[in-house]
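The complex appears here minus one protein chain, its other protein chains still in place.
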Amino acid sequence: MKSVFYLLDTAPYSSEKAFGALNAAAVSLNGMNVTLGLYGDGVYLAAAGQDSRKLGVPNLADILYAYGELKVIVHEPSLVERDLLGETLIETLELTDEEDFFEAIEGSDCLILL
Amino acid sequence: MKSVFYLLDTAPYSSEKAFGALNAAAVSLNGMNVTLGLYGDGVYLAAAGQDSRKLGVPNLADILYAYGELKVIVHEPSLVERDLLGETLIETLELTDEEDFFEAIEGSDCLILL
Amino acid sequence: MKQEQCDVFLLTKPPSSPRSDLCLKLAVRSGNARLYLAGDGVYHLLAGIEELPGCKIFACQEDLEARAIRGKEKVTVPENFYAALIEDVMEQCERAYTF
Amino acid sequence: MKQEQCDVFLLTKPPSSPRSDLCLKLAVRSGNARLYLAGDGVYHLLAGIEELPGCKIFACQEDLEARAIRGKEKVTVPENFYAALIEDVMEQCERAYTF
Amino acid sequence: MKTLTIVLTDGPYISEYAEIACKLAETALKQYQVNIFLYLDAVHIPKGGQNPSFFTNAGELFSGLAEKGAVIRACARCAAARGYFPEEEIGGSNCRDYFPGIKITSLYELSEMLTKSDRVISLSR
Partner (left out) sequence: MKTLTIVLTDGPYISEYAEIACKLAETALKQYQVNIFLYLDAVHIPKGGQNPSFFTNAGELFSGLAEKGAVIRACARCAAARGYFPEEEIGGSNCRDYFPGIKITSLYELSEMLTKSDRVISLSR
């Protein structure tokens, strides 16, 4: 495998899956071509201004920023369905339509869903 | 509490939740008025003819039969959505429309979702 | 803090969850619902849940902040969300539901 | 067992799951998909998944029996589901996906 | 005194329900009796030795609740399946792998808790 696509389809904070997907994607940067795709409820991770201090858990947006070399794409139809398109989003993320999102999946050697 | 409504909204066999809901409902029969409501994917439990021997797990339909005194109601719109209405269903179950299903929830002292 | 009889709903699921649908249907049926949004439940604010008929909405401050969701005019963000919720659940409401 | 290049999809989620939608969209895009249904994936037979264009459907016998779902004419129920799947995944397909 | 019973089914960390339950119980304990029934994966919550670098130790949180008077019980079948067994009681627990104050009991205990409760809250994914 030379490339891996991690698909995150669960919301951040309510479950460890977003944290797990970010960590797994980060370690995979070492030697592989990595894409993290936010899809379904995973697109909530794209909201700008997350502050998890009072919740006492890691700030997942900060982890995204920390791995600037990680390619993160956001499934735009999922954003629209969730009324997130009008909100401020993390600017380093790439919004993609369904066609481009699927092509990114198909262009990777494997797809991992947590 | 004199009555409890267990709502099962996950399919049998893929998760322990159906088994857990059946067991919890069964022990609650001892002293409480118990209703088990099948809703959403939980209605798959209503299919007649389940045979889990090859899967090597408990037959959940048999557990339903074993607790004949347990009131089990099935949310009919969920059955329809899942193309189950034309299939043979376990005959001891009571099909209810949404109104009656919600009234059964509202008529119970508490609602437990696993 | 006397008030007319209400039903309390704690909702921690996002709008995509079938459990959210069920919760909101029961809340609308109640006619006098106090809907407490915690966890992913706060994402319902994006979809305009505060317009739901017969529902008073409460949201958890720390969950709003973590998820970068803004409060809204018709939405109460209690100083102590869990204290308000427990008071309502234990003393004020007729029925209490968690989704 | 030479065959033209295909994509393999293992689907274990019921029709209500958003992951099923994603799986079926990718399978249809593939044009030559071999769709293996195990676990709750076999519930897709109730909804007529065998009519999906460009998809050949396989279902797991023990999961069908446990869930009381009948096989269908256009659906293959291999004697050894996992052997067929592993052979396809490891030797026959271009891409393999699990949902 | 009124009684609140909380039913949990998720293990720690994978979901936030252990933490939400803890906030609810902490608040309720100031005025009410609190019972917590750990069912299915929730029987992992009281496991000793947890060391979550980035999250709050769920076992400690629940042990703290027990110290403040919460009655916390884990389903015996779910616990046994996952490798936790009741033995003789030490430190308010009957399982050597569990934090103090949390016991393994039969599922009938859930029914007992419900019967004696004024309110029930269930939290699960």
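Order of writing sets the labels: A, B, C, D and E. Residues in every chain begin at 1.
Following the convention adopted for this analysis, a residue touches a chain if its C-beta (ideal position, glycine included) is under 8 Å from a C-beta of that chain, and two chains touch if they have at least 3 such contacts.
Quantities reported herein were computed from a predicted structural model and do not represent experimental measurements.
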Chain not shown, its touching partners among those shown: A, B, D, E
For chain E, the residues touching the chain missing from this view: 11-14, 40-41, 44, 47-53, 55, 59, 77-78, 80-85, 125
Those residues of chain D which, in the complete complex, touch the missing chain: 10, 12, 38-39, 80, 82-83, 85-86, 89-90, 96, 98
Sites on chain B contacted by the missing partner chain, in the whole complex: 13-17, 19, 56-58
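Operating definition for what follows: only the chains that are shown with their structure count from here on.
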Chains touching both chain B and chain C, listed by label: E
Co-neighbours of chain D and chain A - touch as defined: none
Maximum centroid distance from chain E, chain identifier (CA atoms): D
Chain B-chain E separation of Cα centroids, rounded to whole Å: 26
Between chain A and chain B, centroid-to-centroid distance (C-alpha), Å: 37
Intercentroid distance (Cα basis), chain E paired with chain A, Å: 33
Junction residues of chain D - those touching two or more other chains: 16, 18
Per-residue multi-chain contacts in chain E, two or more chains: 16, 118-120, 122
